Structures are given as C-alpha cells and as structure tokens.
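Then we have chain A:
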Amino acid sequence: MIINPDGTKPIYVQISEWIETEILNESFVQDEKVYSQYQLAEMMNINPATAAKGLTKLVEEEILYKKRGLGMFVASDAKDIILNKRKSNTLTKLVDDVVAEANHLDVSETELISMIQTSMSKLRGEKE
Partner candidate 1 sequence: MMMNIAILQLLVFIVLIGVIMFFIKRQKKMGLMTIKGRSHNWIFSIYLLALIVCTVIYFMIPSSDMTYSEPKSIEQSMEEEQELHDRLFSGDIAEASENLRNEFYFEFTEDVLIVKPTYQDNYYSGNILFERVEDFEDEVQVYLYSGNSYIDGFDFTDRIDPPSFVLEENELQVIERSSEISFAKLAQEFTLTQFSDRHSGNPFHTESSSYHGAYFVYIQVPMDVDVTSAYSDIELTEVK
Partner candidate 2 sequence: MKAITCTHLTKSYGNKKAVNDLAVSIEENKITGVIGRNGAGKTTFLQLVAGFIKQSEGKIHVLGEPPFNSLKASANTIFINDTMNLPTSLTIYEILKMGNEFYPNWDMELAERLFDYFSLDRSQRHDRLSKGMKSTFNMIVGLASRCPLTIFDEPTTGMDASVRSDFYRALLKDYLAHPRTILLSSHHLNEIEELIEDVLLIKDGTNHLHVSVSDLKEYGIGVQGESTNLEAWLKGKDVFHKRELPMNKAYAVVKKEQLDPNYKQAGLEVAAVSATDMSMYLTGTSEGGIDDVFK
Partner candidate 3 sequence: MMSLSEIGFWATVKRQFFFKVSSYKNAFSTLVVLQVLAILLSMGGTSSMGSGSTNVFVSVSYYSSSAVIVFSMIWCFITAILITTRAYRNDDFAFVTNRLTQNMANILFLLTASVIAAITANLSGYAVRVAAYALHGVEFVASPSLFNTPGEWLMSVSASFLYIFLLGSLGYILGTLTHLNRLFMFIIPAVFFGGMFTGAANDGFITQTVLFFNDETSFVLFMIKVIVTSSLLFILASWITNKTEVRL
C-alpha cells in the first residue's frame, strides 16, 4: 500500500482502511494479531503516532480488540462489521448522488420515491 499524503483523507484513515481491506482479503483472520504501530510506521514510512491512531479507530469500531501488552487482534465479527460499514457508506453515498441528480432534473420527492418503488418491485419480479 502506498500512502498518499496529498490526498484529502487523513493518513490514519488510509491506514485503517488498508487494514480493513487486509481483513477482507483474509490476510488476517479472526483472533490473529495485526501489525503493531511500529511495524506499520516502518512499513508505511509514517509516524508511529499516526499508525496508532489508525489502529485506535479500528478498536473503536470493534474491528480489532486490544490485549494489554500483546497487541491488537482481529475481532470475531470483524469482517461483518467492515462489510456493513462499507455497505452503508456506499449506499448512503449513492442515495446522496441520486437525490442531488433528481434535484438537478426537477424530479419531485414523491416522483423519486415512486421511481425507487418501481425499481424495487422490478427486482422482486425478476426474482420470482
């Protein structure tokens, strides 16, 4: 992974996202120890405090858990949490875009909702 310092995303966010991806790829499995902040600093050429912040973010989201004196480990439902998070993030973004586009095209709210309902029933019909 290459850190993009000019990016608008803070480095610690880039770090946590990278670890999430590694977990999704199953580079780290459940209860496996992940990189320490120093290993991350060394690997990514970043300040260890920044790496620690990235790890802390994952602990807060319960993707990782901390064993005192031993390091950070992958939580049992880490994969699900990541997937859920990404899903909701992606969906929210898409919805935002749809709303914005509808706004541009002067599509009213009820019109938009009915469009969504049509789309959903179409999907249901295909399944049946």
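Throughout what follows, contacts are C-beta pairs under 8 Å (C-beta built on N, C-alpha and C of every residue); 3 or more make two chains touch, one makes a residue touch a chain; residues count from 1.
Criterion applied: all candidates are chains of the complex that A comes from, given by their letters.
The model shown is predicted, which means the values in this text are computed figures rather than measured ones.
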Checklist entry - Given the candidates 1, 2 or 3, which is the one that touches chain A in this complex? => result 2
Checklist entry - Hey, which residues of chain A end up touching candidate 2 in the complex? => result 3, 5-12, 38, 41-42, 44-50, 53
